[in-house]
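For reference, the structure I am asking about is given below.
Missing here is one protein chain; the remaining ones are kept as they sit in the complex.
So that you can tell them apart, the chains are marked A, B and C in the order they are listed, and the count of residues begins at 1 in each.
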Amino acid sequence: MNSLDKLIEQFEKFPGIGARQARRFAFHILSLPEAETEELASLITSLKNTVSECHSCRRFFARNGGSSVLCSICDDTNRDQSKLLVVSNDSDVQAIERGQTYNGLYFVLGGTIPLLTERVNNKIRGGALKALVTEKTKDGLTEIILAFAVNPDGENTARYVETLLKEMLEQSNLKISVLGRGLSTGSELEYADPETIKNALENRH
Amino acid sequence: MNSLDKLIEQFEKFPGIGARQARRFAFHILSLPEAETEELASLITSLKNTVSECHSCRRFFARNGGSSVLCSICDDTNRDQSKLLVVSNDSDVQAIERGQTYNGLYFVLGGTIPLLTERVNNKIRGGALKALVTEKTKDGLTEIILAFAVNPDGENTARYVETLLKEMLEQSNLKISVLGRGLSTGSELEYADPETIKNALENRH
Amino acid sequence: MNSLDKLIEQFEKFPGIGARQARRFAFHILSLPEAETEELASLITSLKNTVSECHSCRRFFARNGGSSVLCSICDDTNRDQSKLLVVSNDSDVQAIERGQTYNGLYFVLGGTIPLLTERVNNKIRGGALKALVTEKTKDGLTEIILAFAVNPDGENTARYVETLLKEMLEQSNLKISVLGRGLSTGSELEYADPETIKNALENRH
Partner (left out) sequence: MNSLDKLIEQFEKFPGIGARQARRFAFHILSLPEAETEELASLITSLKNTVSECHSCRRFFARNGGSSVLCSICDDTNRDQSKLLVVSNDSDVQAIERGQTYNGLYFVLGGTIPLLTERVNNKIRGGALKALVTEKTKDGLTEIILAFAVNPDGENTARYVETLLKEMLEQSNLKISVLGRGLSTGSELEYADPETIKNALENRH
């Protein structure tokens, strides 16, 4: 396989990219001035050196001369230390931050756990979550908020975390909560599924 | 205009039907055996004679030798008389019933009230709603649930009803509630809008 | 079944209409003033009395005091009598007329013939087509243009017509042609299928 095809193959591994778009990416690279391809390659190889995984929440963050251990959220002592919100992926942290309502801490689990999974993927940071909960409980943590997708895999992931933390929850004042369910922005009753209707009724206020 | 074009024009007034589909409907009518066109025409002309508007909830229902005054829901004394759920349209009643959670009463307002509306459309049954609330309060009504779409018009309609019932609410034990908002079935955090994230966080449980 | 449900069932038979929209149609009928439902029913029952099937091209047309035998196209002696364009349905005639290029005659076959069809549907007017071609050949018909969809069923229908007319074509100067294939408006080469590319190359000019 020649190097053009090898590059296209690499681009096909990018999330959401098929053969045709991967090829277009290769032509895009060919159209760039040399200085830009050099910069792109250099950013790719050095990314891990300039980006760290936060020791607390486990999300990736760019070190900027600042702490190389904690991300800006975990490093911010003004954040509410009594709440820990658990999400699947880095991008979920950004979604929650866009909501501008939550001011507590985060933990990025590293993925979801599909239904019927026999062995939990080693990307799932179960041990790190337990360790963080133990540590944060000493600092006043009182609530763990599970924020996973409203689908079978998201619900299975919530069950996994609940089982994981079961013992700790029984031995402490920690409570576990899940995000509210109901009608989302733009919902019309006529098109809402029965489960959403049920949740919207139960969570009326 | 010939009668083919007149019929197409009538079909174009059907909800969601454009010129091309209206024409196809006319060809469909032409393709039917005479017995079927007769039956269709007869069902159309007699519909109002066999269908009544429920005197209580105002939704349409087919009389079947049963009450010609109350629909099967309003006529059912096992329904919880302490709750009244207000919706825009008939089809919303069916959506709520599909949820199989709600066992109270309904009221069909007759539409939504768009933002910046100066004069409320005479299809909106504000007077009938007030009368029903007055009557049902004597029978033990304690909660009015507003179930409108999660969009500006739906929210404006909720404000209209709240204003309409303001005095009654102040003079009684009646409380008003709205359907819960949050993540709906299938929601992924990454694609949720900030408002939904905010509601999901506030309504966590 | 009550008459509301019966009407909904009739509407579900309309082309492209599902259960939910059929129900919405019924509510639309309920919302109409009586004069309008009467008119709609009357247009439906009388449609066949005011609309005729053209004795020549077989498409439906509204009689307007004019001929009740021939539609306005077949009745127009200025149309080019040397060409006969065969389509599946009435709506195809309108599509061709919108092109404002064709000035010949039409024949509406009455449908398409799906691949692997053992017995041709009795809606397909094979006999009437043969009779018309025989008659028009005496009046100077020289070309039959097959205008079916570019898909397996359309191609099968073309083969059916060619077989049907085979003998007549051999015994006369009649030629048979098909619509040109190639890039249609808006086509980009990158997204064109190989068959279209092939046709576009062969039909270059």
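The working rule: contacts are C-beta pairs under 8 Å (C-beta built on N, C-alpha and C of every residue); 3 or more make two chains touch, one makes a residue touch a chain.
Source: prediction; values computed, not measured.
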Report task. Would you list the chains present here that the left-out chain is in contact with? Result -> A, C
Report summary line: Of A:A41, A:L115 or A:A131, the residue touching the omitted chain is A:A41
Query raised in the report: Touching the left-out chain: which of C:A95, C:L115 or C:A131?
Result: C:A95
Query - Hidden partner chain, residues of chain C it touches - result: 87-89, 91-92, 94-96, 98-102, 145, 147-151, 154, 177-205
Query raised in the report: What chain A residues would touch the chain not displayed?
Result: 2-7, 10, 13-16, 20-21, 23-30, 34, 36-48, 50-51, 60-64, 89-91
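Quick note on the criterion: only the chains that are shown with their structure count from here on.
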Query - Neighbouring chains shared between chain A and chain B, ordered by label - result: none
Query raised in the report: Of the other chains, whose C-alpha centre is the longest way from the centre of chain A?
Result: C
Query raised in the report: Is the contact between chain B and chain C built from the same residue numbers on each copy (over half shared) or from different ones (under half shared)?
Result: same
Query - Rounded Å distance between chain B and chain C, as computed from the means of their C-alpha atoms - result: 40
Report task. Please report how many Å separate the Cα centroid of chain A from that of chain C, as a whole number. Result -> 55
Query raised in the report: In chain C, which residues are in touch with two or more of the other chains?
Result: 20
